[in-house]
Structures are given as C-alpha cells and as structure tokens.
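Below is a slice of the complex: some chains, not all, each in place.
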C-alpha cells in the first residue's frame, strides 16, 4: 500500500437539545448550565467533520471512497440526528447529557465499527462557528 | 448631512422550532413540512444581518453607532430569541408559523419602531448556511 494520508468529509445536521443532569435539582442545573438548560430546548446547525486516516490504495488513489464515507455518515448519523430533538428522540442521550463533547463520542462509537480496522477515525463537531470539539484528542 | 450609506451588523442566536399549521391535520402538516414538522422540535444557529441605510453624520462619520445598533439587537431580539423554543417561548409565534420568512418579518417589526424615521431597515436571516431570507425584498 501507499503513503498514509488523512481524508476529511464535512456533513451537517440541525437538531434541538438542552443540557440537563437528571440527578441535580432544577436550580443546580440552572446555575451550571445557564440558558443551555432552558426547559423548552434550543438548537444548532451542527457541522460534523469526519477524519479517516489510512494508506492510499494504489489502484484508486483513495484512502476511502468519499462517496461511500458520505453515505455511511448519512445512513448512520444524519438519519438518526437530523431535525431531531437529541434529548427526546435519540436513545443514546436518554441518560447522557447531549453536550458537544458527548455527542462527538457517541458519533465516534457509532461509526468506529463500520470502518476497517486499518483506518483510524477522529470526529470534529461544531456546535456553533465559535465552539467546537474533537474526539479522540491527539 | 453627508452621503447615503448602508451599514450592516451581524449577530446570531440559537433556537429550537418546528413548522406546523394548527388548522391542518397531522398528515397534511407532515406532507407539506416533512421533517421540519417532527413533533419534538429541531434547531438552528440563526445568523442575523441587520442593514440600516441613512446619511453619514459628518461629525462622527457614522450612519449609526454600531455599538448602539448591536446593543439594540441584543436587547430586543437576542434576549427574546436566543436559546429559546420559538414556538413555545416567543409570543409572536403562538399563532404564526416560525418559518425563516416569518421570523425575518417579526424581527423587522420589532426593530423598526426603535430606529429614527430617517433610517431605512432591512433584515437578512440565515436559517442554515445554505438557506436564507431578506425582508423587505428589494
């Protein structure tokens, strides 16, 4: 095989959420999460960048077919998250606070088993243009 | 007074919403609004650009003090819309469907009385980076 390259594919989804820890009182939640805790939810245009690292296949010149990667993200992440309420509609967040950090870990765990073991994976998630996260950290 | 110039100030807010016409059946709403009608809401990072047109004050070189314009938007729009559920928390949308078009008209109507009659006003609102609206149309 060829040189080791990282390839990145950007997709986006729109979702509602609120931050809340069910084990805390209402006033504790308000003190810690501020307006992110407001009861009727708010929302974001999440921008998702999926990074896949591996060797170039000399036959295709690809690390992974970007069309295939895009389809994988669409089928397994966008269909599950887009135009949804993360707290109410996505089972992974029934007990888990949908912070950007936790959403990135959940997306990683959904995609990791779908990729060859020879490829490594990293998730970057923009909650707003000025706030974003990466998992795993390098 | 001096030359006529337009000045623009960009601000943003994050909010949840869903599209729904209370006079229609559930299946009509689903057919017309698709996933934008999903019951538990979704959300957006709305980017708002407020355009104010008027003559340059020769003393200051300003059409309007951008700090003052920014404060006006913050106090009257962001405090009302940011981190809120437009359908549930904003009285203007109790009866009115919070489409991007209608949100832009509501923002215009909130800001218009707060500006001098010598200034004209236009609202541009991005619901996503690829979908946006302007009111009034030129």
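Each chain carries a letter (A and B) given by its place in the written order, and its residues are counted from 1.
In the analysis below, a contact is a pair of C-beta atoms (placed from the backbone, for glycine too) under 8 Å apart; a residue touches a chain by one contact, two chains touch by 3 or more.
Predicted model, so just to flag it, every value in this text is computed and none were measured.
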Assembly size in copies, with 2 chains present: 6
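One rule holds for everything that comes next: only the chains that are shown with their structure count from here on.
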Distance between chain centroids, defined by C-alpha means - subunit A, subunit B (Å): 28
Complex contacts: residues of subunit A adjacent to subunit B: 12, 14-17, 35-36, 38, 40-45, 82-85, 88-89, 128-129
